[in-house]
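Next up is a structure, given as structure tokens.
The complex is shown incomplete by one protein chain, all other protein chains being positioned as in the whole.
Here is chain A:
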């Protein structure tokens, strides 16, 4: 052990604060984010903005939306049907995505696959994640035509990327002993997956899938509005951008809100039931 070295400043005063790297990076991040925020206000495009009247109008619109919701261009049964369409789009993308993600994540988990394969899958997934969902949907829409196929395929990509990350992390946390025990009995790779990996992570995977379904519902609404994928999102877009009917916008928003709340409650319940320890 060498004697503790006392750091001094140029004028001889002893340095009493010595932050570690984590602290410095943390502070640096906050400073950089704050500076970028200030700069960004100079980058904004303020074309045609009249703040005072805009705020007043928005307040009025919000009041009409939330206090006097009503349907005018579509009927109630039609609205419910369109919510069903949106839910179905989300469901399809989630289910198909979960199946594909399961196999991909087996390839991405370091304890189940060779390193080179995990790297390839991870880079592939990172690329998919970086392209916004709406761009995937629009790009597929050119090849497949506007419709449910383009929407589901576009949403599928992000669902796969999200679930592969979650699943492969779950697989990597499996007790080594389980895999070793199965290997010593002479079980093949597929046997290990089927009787060791799947049973010990199944509930965990399920709650991730449900969480993704919750996210996909929101995404499906957005795709309806921005990419013409149908469902309640498209009606929302028409009501606000073509008919300027704030009451209908309000009604549709309430419908989306109720479904989103229900999904959130179910997924919180599932999380509490299946893994109460790590609830984030």
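Definition applied: a contact is a pair of C-beta atoms (placed from the backbone, for glycine too) under 8 Å apart; a residue touches a chain by one contact, two chains touch by 3 or more; residues count from 1.
Here is the rule we go by: contacts and distances are computed from a predicted model.
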**Prompt:** Of the candidate names "Phosphonate ABC transporter, permease protein PhnE", "Integral membrane protein", "ATP/GTP-binding protein" or "Probable tRNA sulfurtransferase", which one corresponds to the UniProt protein name of the undepicted chain?
**Reply:** "Phosphonate ABC transporter, permease protein PhnE"
**Complete:** Touch assignment to the omitted chain, from A:138, A:163, A:179 or A:192, lands on A:138
**Message:** For the chain left out of this view, which of A:166, A:197 or A:222 touches it?
**Reply:** A:222
**Contacting the left-out chain in the complete assembly, out of A:45, A:77 or A:185** = A:45
**Prompt:** For chain A, which residues lie in contact with the unshown chain of the complex?
**Reply:** 21-22, 25-26, 29-30, 33-34, 36-37, 39-41, 43-49, 51, 53-55, 57-58, 61-62, 65, 81, 84-85, 87-89, 91-92, 95, 126-127, 129-135, 138-140, 142-144, 147-150, 152-153, 218, 221-222, 225-226, 230, 233, 236-237, 240-241, 244, 246, 249, 252-253, 256-257, 260-261, 264, 279-280
